[in-house]
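For this depiction, one protein chain was excluded, whereas all remaining protein chains were kept in their positions.
Chain lettering (A, B and C) follows the sequence in which the chains are written, and residue indices restart at 1 in each chain.
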Amino acid sequence: MARRITFMKAINEALDQAMEQDERVILLGEDIAGGADVKHLADKNEDAWGGVFGVTKGLMPKYGRERVIDTPISEMGYMGAAVGAAATGLRPVSELMFNDFIGFCLDTILAQGSKMRYMFGGKAKIPLTVRTCHGAGASAAAQHSGSYYGILGSIPGVKVVVPATPYDAKGLLLAAIKDDNLVIFSEDKTLYGLKDEVPQAAYEVEIGKAKIKRSGTDLTIVTIGKMLYVGLETAEKLAKDGIETEVIDLLTVAPWDQETVLNSVKKTGRLIIIDEANPHNNTATDIASVVSDQVFDYLDGPVKCVCAPNTPVPFATNLEQLYLPNSQRVMETAAELIADLKN
Amino acid sequence: MARRITFMKAINEALDQAMEQDERVILLGEDIAGGADVKHLADKNEDAWGGVFGVTKGLMPKYGRERVIDTPISEMGYMGAAVGAAATGLRPVSELMFNDFIGFCLDTILAQGSKMRYMFGGKAKIPLTVRTCHGAGASAAAQHSGSYYGILGSIPGVKVVVPATPYDAKGLLLAAIKDDNLVIFSEDKTLYGLKDEVPQAAYEVEIGKAKIKRSGTDLTIVTIGKMLYVGLETAEKLAKDGIETEVIDLLTVAPWDQETVLNSVKKTGRLIIIDEANPHNNTATDIASVVSDQVFDYLDGPVKCVCAPNTPVPFATNLEQLYLPNSQRVMETAAELIADLKN
Amino acid sequence: MKELDVKQTAWIYKKMNDIRNFEDQVHQIFTTGSIPGFVHLYAGEESVAVGVCAHLTDKDYITSTHRGHGHCIAKGCDLAGMMAEIYGKETGLCKGKGGSMHIADIDKGMLGANGMVGGGFPIAVGAGLRNKYLKTADVVVCFFGDGAANEGTFHESVNMAAIWKLPVIFVNENNSFAEATPQWYASGSKTIAERAAAYGIPGETVDGKDLTAVYKAAGKAIDRARRGKGPMILECRTYRNYGHFEGDEQKYKALDGKEKKYADQDCIKDFRKYAIANKLLTVEQADQIAATSKADIAAAVKFAENSPIPRPETLYDNVFAD
Partner (left out) sequence: MKELDVKQTAWIYKKMNDIRNFEDQVHQIFTTGSIPGFVHLYAGEESVAVGVCAHLTDKDYITSTHRGHGHCIAKGCDLAGMMAEIYGKETGLCKGKGGSMHIADIDKGMLGANGMVGGGFPIAVGAGLRNKYLKTADVVVCFFGDGAANEGTFHESVNMAAIWKLPVIFVNENNSFAEATPQWYASGSKTIAERAAAYGIPGETVDGKDLTAVYKAAGKAIDRARRGKGPMILECRTYRNYGHFEGDEQKYKALDGKEKKYADQDCIKDFRKYAIANKLLTVEQADQIAATSKADIAAAVKFAENSPIPRPETLYDNVFAD
């Protein structure tokens, strides 16, 4: 498995393989092909963009505009259409270009897609995958840089996954499309260029399972998405001081893997969660509350959350870098927790 | 102050007094008067409904349709118009009939109203109050019974208040309308009929301040909205066993009053938070995480959250009653925490 | 398009009676307190749901509204299962977990009543997309109110159906009011149908109290959609007999103005007269159907009342499919 491809390509490949395997899989979104009804592109069977970041490039030429559907700028309309198509037997993957646009279409998730099965007494099945992207760091300013997977994860009936590596992106996306539920697949836009080893053949990564990316006995760091790299960087630094950090990539933020997290904290007695979301009512605080409750007696110190501040995402590059959780802040937080170990 | 009025009347009175005091205050919402452009009502200067629950009844006859504006069923449109009117100098109070309709208009809060001031470098002021209602217990089923103040409270730039008594409802609403920020005022629809003492004259209850409704030294219970009554009922029961419970009505869920909560827990060492929201990424878990972090060394046991289960709100009355946090569940939770006290 | 024949007429007359009786019963029972929550009754608008659904099979889909009982009955949902659902019983079509506003039966092509005004539009487009993608000749009917026509979802959905030529018929039930707000106040356009032009599709307004008018217009629209000619808006002018929900004082109703014509018509009586005059039903047959309908509804009520409430553990069921 020496082949290295980008995070973006891994996603593209998952979509490709899912479409190859199952005719019911269709894609919907704004400019996911691009250039609909432009004659010279049609003549050459070309897409114009393949998504604003190029993630879906090449899929329209391969599967046609019946399956790779460019929509008007009508988020509530096409996201709701995806719910309707899922309820009637297709397995749509709809793309919300930026998760910040959720304000235009939340109903399709909050009141329709997530609740239909329950309200209908188990009669509906909504095998819908919503791909979207989150995250600061691209100088995209307040309306294109938020991280809202935590808000979405608070809704019963919704699963939310946030991959951090090309390998997991591919495997989780294939699993999401196979899942009979509404799964939000949230991509960090600043990871698209990241390269890593990814098998060519289709495979699934289990939704709901976290992964231990580094073992340790002194401190657990749980990370979400890109924050994995902040966690690993911190673990590396701590190792120099002889502190052995366990780094857990959460992967699924709803429902998150309590078993893996709790077992780790039972071992280490110390926990830091790094979450790029704004600091209140987010996944980090949820984990902190569950851990503080469930393994209270194992804790050697308070569970700490390192999150974005309670502000919108600023535009200026220097402010945006301050906004993002970084290893320095995690190190400072860790210092409080491990003071006893160092003495 | 012997006058007793309902929760609903207290809100109505606050609106009335705010409109009397300040011409810039206008109301917007669906059927908040009702019967617009119906001749026989206009002839008698009557409203047809005064809101779906009657909360705004009588305000149109008093202030006219220029200030009490019935809107089409266009939540994104009129909620966004309220943002625009606020940005240009009015002090609108817009009503989102049920907080469950937030999926139709979240953008106006998430991307516009809450972020304008920040994105514009401090140049905008959004003195907007959004009135809405939440809560199960009215057999209104999954799409009309949710509690989403926690989701809204996670958004930087938004204040969220949840009153539990007629007195606080009136005072908080007057404070919200005076506030130069976007304030969500979320009413529990099952409290509208509740009567209590409320002064006639206008007064404000400070946003951001919790209230200690009962003092105690053994256990702190923090409640949100209607859960206050579950907390008080539980405290009453616990008192019979000699357990002195401090009950704190949070009142403002964003930003919530850390000082009052932390001081109480420092004293009691034990905390239960009762929140009717679904259990993940909600205000209860936020409080739990902050408390577990900030006063870790004072805790005699884990912080416990008693919330709704991770399901939509069911319709059938018996299921809905099971869905709601109740005193029995809080008692069971308390039993774990106070086991040592009882021995 | 099928012409109205004897068999179809009997079916239609039965369904119209079923809806009326069902709603009149719910209206009565509601006052006794046996039905929790709130209900929005369809009585008075029967000819719309029935006139449209008369052209549909179980493979065609419909989306519905908060005022969904009529659509459910017309689309073939089980009366007893519906009534039990409204009572919140475990034998209900949704096991008591949905209630009046969320009755659904996907096997019958009924994609759900919907508590969100305007919530059905995008779902209908999705079902239409599915039908087109699978190259079926099945259609989707999206029922919606005059008030719903002011939601953004209307605009987005009709436009998408138009550009993709989806087999979706948008059937507007213009009953003059959205809650307590008149259509003539809330809409910039005089009619709902004329909004079709904004999407380059046909729009037509018919007397929604006249079963035969609805039947004919819907038949044409559905036929057209089956032949791949795309969506249209069919506006049916009608009136609800009761308040917006049970308990509504209805102070806003004028009955001397723009709505009088529709308020005064009883679509069931009119259809009965029509059917008998045109020898599609005999008086005896009509009476028989009316009686059967009454009995069916009584049986539904009995079933609902005798059914058990949901077992507590079902609270946690069906959040996710496994």
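Points worth noting:
Everything below uses one rule, namely that contacts are C-beta pairs under 8 Å (C-beta built on N, C-alpha and C of every residue); 3 or more make two chains touch, one makes a residue touch a chain.
The structure presented is a predicted model; accordingly, all values stated were derived computationally and were not measured.
In the full assembly, the chain not pictured is in contact with A, B, C, by the touch criterion defined above. Within the complete assembly, B:Leu90 is the residue of B:Ala14, B:Leu90 or B:Ala210 that touches the hidden chain. Checked against the hidden chain, the listed residues C:His40, C:His66 or C:Arg195 yield one contact partner: C:Arg195.
Checked against the full complex, the candidates B:Thr6, B:Gln112 or B:Thr260 give a single residue touching the omitted chain, namely B:Gln112. Checked against the full complex, the candidates A:Arg131, A:His144 or A:Lys211 give a single residue touching the omitted chain, namely A:His144. Counting the whole complex, the residues of chain C in touch with the unshown chain are 150-156, 158-159, 162-163, 185-190, 194-195, 197-201. Touching residues on chain A toward the chain that is not drawn are 30-31, 34-41, 46, 48-49, 52, 70, 72-77, 100-101, 103-104, 138-144, 309-312, 314-319, 322-323. Mapped onto chain B, the footprint of the missing chain covers residues 26, 66-67, 69, 71-72, 74, 76-90, 92, 107-108, 111-112, 116-126, 156-157, 159, 180-181.
Operating definition for what follows: only the chains that are shown with their structure count from here on.
For chain C, the chain whose average C-alpha position is most distant is A. A separation of 31 Å divides the Cα centre of chain A from that of chain B.
In this assembly, the C-alpha centroid of chain A lies 40 Å from the C-alpha centroid of chain C.
Each of the following residues of chain A touches two or more other chains: 76, 107-108, 111, 118-119, 156-157.
Among the residues of chain C, those in touch with two or more other chains are 94, 96-98, 102, 114-116, 152-153, 319.
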